[in-house]
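Structure provided below as structure tokens; questions to follow.
Rather than the whole complex, this shows some of its chains in their spots.
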Amino acid sequence: SSGSGDTGASGGDGSYTIGVANFTLGGPYFSGMDKAIAAQAKKKGKIEIISTDANGDAAKLASNVEDLLSKNVDAVIISGGPLESAPAALNAIKSAGKPVVLVDRKFQTGEYTSWIGPDNEAIGRQNGEFLAQRLTDGGKVAIIKGGPADNSIGLARTNGVKSVLQGKPGITLVEAPDFGNWGSDGGLTVMESLLATNSDLKAVFCENDAMCLGAQRAIADAGKDKQIIIAGVDGQAEALKAIQDGTNYVVTGLNDADVIGAMGLDRAVEILGGAQVEKDTVVPSPMITKDNAAQYADPDGGF
Amino acid sequence: MTGQLTEPALTPTEPRRLPRLVLAGRDVTVATAFVALIALLVVVAALTAETFLTPTNLTNLLKQMVTTGLLSFGMLVVILTGGIDLSVGSIVAFSGIVTAGLVSGLPIPLAMAVGVLSGIAFGVVNGTLIARFELAPFVVTLAALTTIRGLAFVYSEVPIAPEDPGFFTLGSATAGPIPVTTLIMLAVFLVGGIFLTRTPAGRSIVAIGGNAETVRLAGINVRRHIVLAYTISGACAGLAGVVLASRVGIAQPSVGVAFELDAIAACVIGGASLAGGRGSVRATFGGVLVLVLINNLLNLYGVQSFWQQVLKGLIIIAVILVQRTNRVRS
Amino acid sequence: MTLELRGVRKDYGGVEVLHGVDLEGRPGEVLAVVGANGAGKSTLIKILSGAEPMTAGEMRMDGEPVELHSPHDAHARGIRTVYQELSIVPGLSVTENLLMGGFPRRRGLIDWTAAHARARELLEGIGFGAIDPRTPAGRLSVARQQMVEIAKALVTMPRILVLDEPSAVLAGGDLESLFELIRRLRERGVLVVYVSHRLAEVMELATRIVVVKDGWVIATTEPSRTSEGELIDLMAGRRLEQIYPGRRARPGATRLSVRGLTRAGEFEDVSFDVRAGEIVGLFGLVGSGRSELARCVFGAEPSSSGQVSVDGGDVRFRTPAEAIAAGLALVTEDRKRTGLVGGMSVLDNIALTTMRGMRRGPLIDAARRREKVTAMIERLSIQPAHCASMRVVNLSGGNQQKAVLAKWLLTEPRVLILDEPTRGVDMATRVAIYHMIDDLARDGLAVLLISSDLTEVMGATDRILVMNQGRLTGELRSDQAGENEILAHAIGQAA
């Protein structure tokens, strides 16, 4: 797979205008992605970025893409967030004959040129395996979901965890009935409810780090930080720090917006340069534990 | 004659009421000011953002006003009765996902009709709870917002993207340069305008917002008209949901969060009173234009996303301030 | 405290409604202001009380020029006003309504015990002791609410007390308490400005009478030097020959028949008939249950038992729509709450009852509607004549009342129930209304006229029903009944 090296454009004078269509910027991961794309463009030089935000409205995303096309951008990068698909946007890009690179979110339907993102189910499995190792005596593991399966990213992560832990002797899974809404405050309240019904939890997995951070507080407030370990996904700065500090936050799977964003821009430029590129690129998501956390903690990172 | 007259009795023919026309003309003044405001926005936009007048952008504008427009008309009808409908965003999601879900089994027009009907059904329930059981509209529709959103997810937790390309037709067809969906919205405003000003039911709805008891005593079935108002709002929301799903090409149960806020804002920017009884279809359409123009302009200027939000709020305040000054000066 | 107004002018949106009014008042005077509906009395009072600025002119107190920018200014100068439209806060207790401007406090907090005590003391001190200060004001009868309004103006002794038609909703003992109060205030040197359409009380109370017409002061006089008749003529600008039309009843078949109608807690076992061509008065003291009865007959409220029928048949109307379909019309007593849609135009208001009938296809036939409404405006001489597109709240009180009447006459009813139709209506308009009712009755309309005005009930009707505490206690022929006899029935002490 292509790396995030400084290969530069291989065709023309290498100056392009690239439109970025964000579904939402209302989350650190997504705004981090947007910034990473812009930063990489700046690094490359000669690349102009036009960034738009649909504020969580799928119709607006379509309008924004049409808008970008009317400004005659050379390529479009879509950061689809929780969006499952955007046929109208993809169709418009296709009929304009422009390439489109998807970052993070791979749409279920529609034609795109290239996708760069994580394998969420793999991250889940990775977490599951780590937890299985730690819970040699078995125990109850709680799962906190961010939102409905209308966002299949979370679903994939949970499925990954489940696929490993289900059937492991002595391990039972408890799924919180309520969603944590991808935020720390949601993670906190959901965890509190879980603790009321399941005082014997041994571990908790959240579909992202933000919810884990909230859950960690709830566990600390309940005085159970010696009893319950925490596993998350994303590699949010605060999570990395908690892992590095040797708290009960023991593992996360890196889903680095910086890396994906930069690779996404590179990929768009490569395509514009006429290079043959891989259609789908899975960005490896290393498992981060106390042992390697220091290496990923990036004080300047956007996320 | 024992009374002592201090002044001779005057013939009561003093022509003192001539300038009444000015009073009667008050509405005209406000309307003019409002049109001027929108015109100003457009001119400023055209002069400062070079891409504003490009055909693509204008088409964009026309497309972008559809959802807010449809919801705003329904909202206006409800607001006129002195109520409010917070559930429209959830209805948009429900009707969209149901339509997309049915496309695989039913002919597309029928599936779409079912989507609109679902909106109508929710409207009838809202209206009945409000009119028959005399519950506060805000809470009833707030509860409906929650319940209907839940139902949309119960129907399908995952988004539905129909394969049949016919599903996209409604959302992408154009008549000349104008999107069909925009024409549908304009038709709703046109027919709606006639309904509110020229039919007994429409006038009754307006009057109910002014003084429901008087209307009841005039032999008009107040409850039925309130139910009608929420039904219209539900129908508009259902239609908006279908149109939106067709335009985006995929129906998501999570769509439409906070849509009600833009619809309400459009009505109020158009001078509607949330206490009921005051509001105009034309001015509401103006309100929709203002909102869409604001969004579009901020995008064209490349204002950064969060600053867009900051500015959007400030501009709304500025617009209603200007409006008010005009009304007071009259 | 002497009060002087010089050349006061006022215009609303370019329309001048006061054209240079001069007025003078001295301490201990009761200055009565009389005039036809829309003459400008209320406007004058709003200026006096600081609620509206004058367009031109000058106001002096004790010779000093003063400018009132707000009601607060007026309060500070000792001017208190009781407005024509009730303005209590219904959800708050009487005590709170009274003491809103300043509560007794203890350690910074309101001392409610002391407050209630003070309110009680205040009410008793002015002869309104029957009102419990702890009741939410909105639950009092309209008359009692009006008394609270008056008491509110007396929380701190004013130097000028302005009363805009305070007696319109008062009757009997309540009214007497008010007169007694005004006399005592006079003795204490308060200048009372008193607006009223009831000339008898003006003659009784006033020390001076100012006649306003079309925004001008056309006469200033004293009770001893004038007569009611002369005042009426002045106000109307012409001689009013006959207040009540001479009626000679030739009633036809029974139109409205009420049998054993009961609404638990409100009225019981009420039976009566009104026949075609007949005008029947329904008299009673405030709170005797007449309005409630009318609302039940009209289907606006459910009754517990009994029958109502129009032109035969045993029915009870479940909704006003049914009653209207059967030919009933009800002019309610509270036009602001139940008679008008304030924010809409006069046209819309008058057409409200007949919209459905005036359709062409699904749409309202606008031309026909305007034509019918304009004709009705003309027929009732609602002023100003071109008011169709005006907002109805901008009409003067009496003209609003006429607009309500117009709305109902458009339905061409067979039975017309009028609940206090002349409350706050000037004499000329009253005469017009009486004659109109008479004309309608001659054409076969059955009329039930609810009134607390004894003279009116005796003069304008053929027959009088008297109600006391929810029961019909008497039935008399108008031309034979004496005042005392009617009142005896009304207080339940008839032989």
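Going by the order they are written in, the chains are A, B and C; count residues from 1 in each one.
Operating definition for what follows: a contact is a pair of C-beta atoms (placed from the backbone, for glycine too) under 8 Å apart; a residue touches a chain by one contact, two chains touch by 3 or more.
All figures in this text were calculated on a predicted structure; none of them were measured in a lab.
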item: Overall composition (this structure file), stated as a label formula; value: A x1, B x2, C x1
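Just so it is clear, only the chains that are shown with their structure count from here on.
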item: Overall pattern in which the protein chains touch one another (line/ring/star/complete/other); value: line
item: Central subunit by CA centre of mass proxy; value: B
item: Centre-to-centre distance between chain C and chain B (centres being mean Cα positions), rounded to whole Å; value: 40
item: Length of the line joining the C-alpha centres of chain A and chain B, rounded to whole Å; value: 37
item: Cα-centroid distance, chain A relative to chain C, in whole angstrom; value: 72
item: Sites on chain B at which at least two other chains make contact; value: none
item: Per-residue multi-chain contacts in chain A, two or more chains; value: none
item: Residues of chain B defined as touching chain A within the complex; value: 51, 54, 56-57, 59-60, 63-64, 67, 153, 157-159, 161, 168, 171-172, 244, 247-250, 252-255, 257, 299, 302, 305-306, 308
item: Touch list for chain B against partner chain C, complex; value: 1-10, 12, 14, 16-17, 19-20, 22-24, 26, 194, 198-200, 203-204, 206-207, 210-211, 213-221, 277-278, 330
item: Chain B contact footprint on chain C (complex, rising order); value: 12-17, 19, 213-221, 225-227, 230-231, 234, 237, 298, 300, 319-321, 323-325, 330, 332, 337-344, 348, 352-353, 355-356, 359, 362-364, 366, 384, 386, 389-390, 394, 407
